[in-house]
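For reference, the structure discussed in these notes is given below.
All protein chains of the complex are present and in place, except for one that has been dropped.
The first chain written gets the first letter, and so on, giving A and B; residue counts start at 1 in each chain.
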Amino acid sequence: MSGTAWREWLLTDTPHSRMQARAAALYQGWLAFRSNTLAMFGLGILVFLLAVAAFAPVIAPHDPYYQDLANRLQPLGTEGHSLGTDSLGRDILSRLIYGSRITLYIVALVALIAPVAGLIVGTVAGYVGGWVDMVLMRITDIFLAFPRLVLALAFVAALGAGIENAVLAISLTAWPPYARIARAETLTIRNSDYISAVRLQGAGPLRIITKHIWPLCISSLIVRVTLDMAGIILAAAGLGFLGLGAQPPSPEWGAMISEGRRFILDHWWVATMPGLAIFTVSLAFNLLGDGLRDVLDPKSEK
Amino acid sequence: MNAFSKLMSGAALGLSVALTAMPGWAETPANMLVIATRIDDITSLDPAQSFEFSGGDVIRNLYGKLVNFDPLNLEAGFQPDLAESWEVSEDGRTITFTMREGVNFESGNPVTAEDAAFSLRRAVKLNLNPSFILTQFGLTADNVDEMIRVEDGKLKLTTDKAYATSFVLNCLTANIGSIVDMQTVMANEQNGDMGNAWLSTHSAGSGAYRLVSWKPNESVTLAANPDFHEGAPAMERVVVRHVQESATQRLLLERGDIDIARNLNPEDIAGVSGRDGVKIQEELKGYLMYFSLNQKVPELAKPEVRQAFKYMVDYEGMANSFLKGQYTVQQNFLPRSYLGSVDENPFSLDIEKAKALLAEAGVEGLELEIGVREVQDRMEIAQSLQNTFAQAGVKLNITVGTGAQILGRYRARELDVYLGTWGPDYPDPQTNASTFAWNADNSDEAQLTGVLAWRNSWDAAGLTEKVDAAVVENDTETRAQMYRDIQAEFRETSPFAIMFQNIEQSAMSENVANFTTGQAIMDAAYWEVTK
Partner (left out) sequence: MADRKTEGRPRALFPRWLLRSGVTVGSIAVTMLGLLFVTFMIGRVMPVDPVLAIVGDRASAEVYQQVYERLGLDRPLIVQFAIYLGDVVRGDFGMSILTARPVAEDIARVFPATLELATLGTVIGVAFGVPLGVVAAVRRGSWIDQIARVVALVGYSMPIFWLGLMGLLIFYGILGWVGGPGRVSIFYADMVPPVTGMILVDSALDGNWTVFRDALSHIVLPAALLGYYSLAYISRMTRSFMLEQLSAEYVTTARVKGMSEWAVIWGHAFRNIRVQLITVVALSYAGLLEGSVLTEIIFSWPGIGSYITTALLSADMNAVLGGTVVVGLVFVLLNVASDLLYKFLDPRAK
């Protein structure tokens, strides 16, 4: 099939199979998404980040672990070290490039676990109501009411130190807000006419929740997740700081920021460069999230 | 140059002038001393319990002791304080102290030999963290009422052996030797705690200051004692504020909101030095930075390997870069300025030599775990060690944790390598000799968890007897030589690689005079300060 034939097949008004209909919907979503310049920009940054992570050994000008004490805290634009060097004389740019791998890993894992868990708990509680709601919300409350660090530390303590467990601990502390948001959304839509209509057609609760309530909750969750990205990276750094996350000399961005904190008044770039990296990534996620929202959210269809 | 760029360069100039010439707009009152430091380690201000750095700084200014150091002349050694004079019995086991007349506690009660006896007995009976400083003389809760007694208004202290007098008196200058007001303390006793709970947050001393308040993690406020027997202090009020961050302390100092900043890091010290109205004072402290090799790891127990590690450290590189100005190379277990301390530092970074030693021992492909507290400078030292060890073919994995966590594993003999500091407990060489080079029983069951040699499963290879001999030697020069010999042997054979000695850099406003953090042997003193 040629390109145009594919296009026609995808854009047909009369799909011949379920698969074709679904593919067509996806393609149309992509078209809508593509016309959103900012979202494409965000996607571009993330693709770039993926490329950097994949080709880190090729791109990085130096070994990220190579120390040179005589050459420490060099400013921006130093020859051979365009982003300067850190406290042990390591090249900041190379560390940022290698660090993108760790960052992507953390972000992907947390973003997969926390919102999904929150969505399930929140929508079930909101839709079923009654004692199920009571029990689920009490559990959510217990988790929410905890000071986050206490909870995260406890999980890591139980599971053992390391970056994977740190990610898991962060996810476990991050889901309750998603659950509450999802529940609040569910409460406002569960009595709406169209849900009643679906129910009258004989749809079971599972079907209603997954097919009709989830899509409506997803938009605010996506906004929240994309906003939380930076927070997740920094939370991982916080645990690293307490010896429970990435261990030195790992070039994890958050850990680089806390290392640079001591020099902030005289050697500002040491903490600011990884900060800018986190900012760029979270901006990208946010732009992407806004774009996705428009595509995914049936309520805001034009 | 167009108008816009003129404007911009003008603005940049203005900003840089503002940055470099920040005047001290605010000023602290002339009779008040304001110090920014970290006080979150204080857990009690009872001299029988307190064993932390900043608690020691407070207690030193609240209580008198039998013998004490003159803050302005620390080299002179211990001097009479609440005891006017003392005599040693012929068998060398009993010291009789004559008390100074006319000194009162803050309550107005006179300071007597009874108070002194009570204070020392109380410290032994409470048996809290620092009590070993007194119990090492053979004092126990059962015998202390006979070993410490009052006769004819004089205090008699008897020890189980004839220890060097300088050793006993040096121990009495530690904060556990503080003399408390017996009547006031016992009036506040709860559940037979000998006033421990009350004294943790109050003062009952005869020192230069009394405690106004201790707000945890916030501040300690002291008020001058106008009847202090050495004369009323010039600073009528001293406020010690808890300020965690170096950068914050620096801004407070530059704004003139504090007089002294005690925890500036090397970069911030460089930032404030040379600025108008600010001076830096450097004092050699007693804390040592070291790493040690657990002898339970078979490879580490080989003598060549122990020595090889001492050649794998970039001593000069660290001391001249991220530790600059705050640590000086010291490879011996006695801090400089202690009796018997030596200056010989034979080791330097020599990867080839280390490799040769490892090869000689037939060790290769060694992989070790190092435990470090979550403090920036230690984590950087650990990373530097990781780097140089790797060059010699040793893989080092860093485990970072909180103080209590890492320490717990160290005490349980679980870590391959430990990186940390050690601070002396009292100004006598025995304090470090008895922990680095002494181990009476190396078995797991002995649980000598307070002894560093034991924690590293090292039997101290014959040094134990030499340390025991040195502590009962009464001729000071002979005693000093004994410690020099012990250290020469220790340096070459022990599993401890002692690297640095701490230097405290205090940044203060130029008009502050006579402030001391107590150097290597003492805590801070405020009563001689003027400004």
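In this section, a residue touches a chain if its C-beta (ideal position, glycine included) is under 8 Å from a C-beta of that chain, and two chains touch if they have at least 3 such contacts.
Remember, it's a predicted structure, so these values are computed and weren't measured experimentally.
Partner chains of the missing chain, restricted to those shown and counted over the full complex, are A, B. Touching the chain that is not shown, out of A:209, A:230, A:246 or A:288: A:230 (per the contact rule at the top). Touching the missing chain, out of B:243, B:354, B:460 or B:521, is residue B:243. Checked against the hidden chain, the listed residues B:165, B:402 or B:442 yield one contact partner: B:402.
Only one of the listed residues, B:125, B:411 or B:484, touches the absent chain: B:411. By the touch definition given at the top, chain B reaches the unshown chain through residues 15, 18-19, 22, 25, 28-29, 34, 40, 43-45, 51, 127, 129-130, 132, 197, 200-201, 213, 215-219, 221, 239, 241-245, 247-248, 251-252, 254-255, 257, 401-405, 407-408, 411, 425, 447-450. Chain A residues in contact with the hidden partner, per the touch definition given at the top, are 38, 134, 138-139, 141-142, 144-151, 153-154, 157-158, 177, 180-181, 184-185, 187-188, 191, 219-220, 223-224, 227, 230-231, 233-234, 237, 242, 254, 257-258, 261, 264-265, 271-272, 275, 278-279, 281-283, 286-287, 293, 297, 299-302.
Here, only the chains that are shown with their structure count from here on.
In terms of their C-alpha centroids, the spacing between chain A and chain B amounts to 47 Å. Within the complex formed with chain B, the residues of chain A that make contact are 65, 67, 69-70, 72-73, 87-89, 161, 241-243, 247-249, 259, 262-267.
By the touch criterion stated above, chain B contacts chain A in their complex at residues 246-247, 250, 265, 267-268, 270-271, 314, 317-318, 320-322, 374, 376, 379-380, 382-384, 386-387, 397-402, 405.
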